[in-house]
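Down below is the structure, laid out as structure tokens.
And now, subunit A:
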Amino acid sequence: MRLNATTNMPLNRLPESKPDLKKDKQDVVIPAIEMTDLCKVYSGETPVNALHNANLEVHDNEFFTLLGPSGCGKSTLLRLIAGFETVTSGNLKLFGEELSALPPEKRPINTVFQHYSLFPHMTVLENVAFGLRRQGKSERDAKMTAKEMLDLVQLDQYAQRYPKQLSGGQQQRVALARALAPHPRVLLLDEPLSALDLKLRQSMRVELKRLQRETSITFVFVTHDQEEALAMSDRIAVLSNGRIQQVSDPATIYEHPENRFVADFIGDANFFDAKIDKVDGEFTRYRLSTGDILLGPTTEARSEGAEVSIFFRPEKATVSLDLTGGLRGRVKDILYLGDSTEYRIYLADQSEISLKAENLKDGSPLAEVGTDVAVSVDPNAIRVLSR
Partner candidate 1 sequence: MKSLRALLVTYAGVMPSMLMLVGFLVLPLAIILVFSFLTPGPYGGVEPQVSVAAYVKLFFQKDLYGDLTFNSSVLEIAFRSVKIAAISVLGCVLLGAPVAYYIAQQPKRRRNTLLLLITIPFWTNLLIRTYSWIIILRDNGLVNNFLISANLTEAPVKLLYTEGSVVIGLVYTYVPFMILPIYAALERLDAGLIEAARDLYASKWRSVTSVVIPLAAPGFTAGSILVFIPCLGTFVAPELLGGGKHLMLGSLVQMQFAAGRNWPYGSALAMMIMAVVLVCLTIFALNARKTGGGMQH
Partner candidate 2 sequence: MKKNDRDIRWLPGLSWLTALFFLFLYTPLLVLVVFSFNASRSTTVWSGFSLEWYHKAFTNDAIRVATQNSVIIATLAAILATTIATSAALALARNKRMKGKQAFHGAMLLPLMIPEIVTAVATLIFFSTIGLGLGLGNIILAHTVFCIPFAYLPIKARLESMDENLEMAARDLYADKWATLRFVTLPLVMPGIISGAMLAFIISLDDFIITLMLAQAGSTTLPIYIYSFVRVGITPEINAVSTILIGFSVIVVSVSAFLGRKTAS
């Protein structure tokens, strides 16, 4: 039932998991960014169709993430919004006003570049003041606001340094301060954390969230790191090959992916080809290609005999030595991951699935390599996709 509901949900409807925002549905809210049938073709010897008919709304004051594998068109989308690339066809609106014809300097939108792109010939303070000066603020006002911004990112004592004299993380924060200083209506961030090490990346996640809340600026954040996307975003748009695959809040994206690409790209999943064996009220029996029967939720609009694709997440299944139920298999590999242990299990037809069990006690494995085990999955954790 849930699954179907998600499938039919209009892209711009807010998720039910956020009841406080739900009333927005009735009011007429102007989206911060609205794109209709937006296309981008890079002309050249072999034209590249980087974005196909994108339809998307980004709400005001939202932390919105574009997530997708390398080359899927995330940067392209961002550069269209910023105005660095021209729209091939379609509409792009900022708070209801058409943007396509405006050059970048006329758009109240600022960008944090992937490699920061700080002006090497200016000090940190001059960098941050640059946008304000170009907006026509006096030197004094610009410098003052710039100082406040540097305070905000805790770099006030570095104002007189040159970008070269800062660490990667510090440069990152200067880039943030520079883009935030003119107080844009939308801030675009193109993989801003990808050049930082793991620890710094994690602390910057928290910092970015804080800045977004404190400044109430709409953030459009690009990443190919699904963990980052899930942790930070209000909503996520998943892209693949220049097409938007799904737009939802993180939990929906993870729990109810709309297609195989999203299910596969975000988190791990064990996929099976299956046929609907018998619909029995709330639950349905699925016959897998291995011959096993798996109980899962009933989906509307699918009748007995229909061919579907079903999957479950590794952490949703349990492994037991009691061989009386579930999928029969043999343990092939055991990977100790610290907080959990992953079991790779061969099924009857030699296909391989993976399970994850939390290491609640000492982490000693539940089964050994080579033992026969049964895998059972909560029917409510099974997801069904059309094939």
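Basis for inclusion: all candidates are chains of the complex that A comes from, given by their letters.
Please note the rule applied: a residue touches a chain if its C-beta (ideal position, glycine included) is under 8 Å from a C-beta of that chain, and two chains touch if they have at least 3 such contacts; residues count from 1.
The structure displayed is predicted, hence computed values, not measured ones.
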{"item": "Identity of the candidate that touches subunit A (this complex; choices 1 or 2)", "value": "2"}
{"item": "Residues of subunit A touching candidate 2 in the complex", "value": "82-84, 103-105, 109-111, 113, 115, 117-121, 130-131, 134-135, 178-179, 182"}
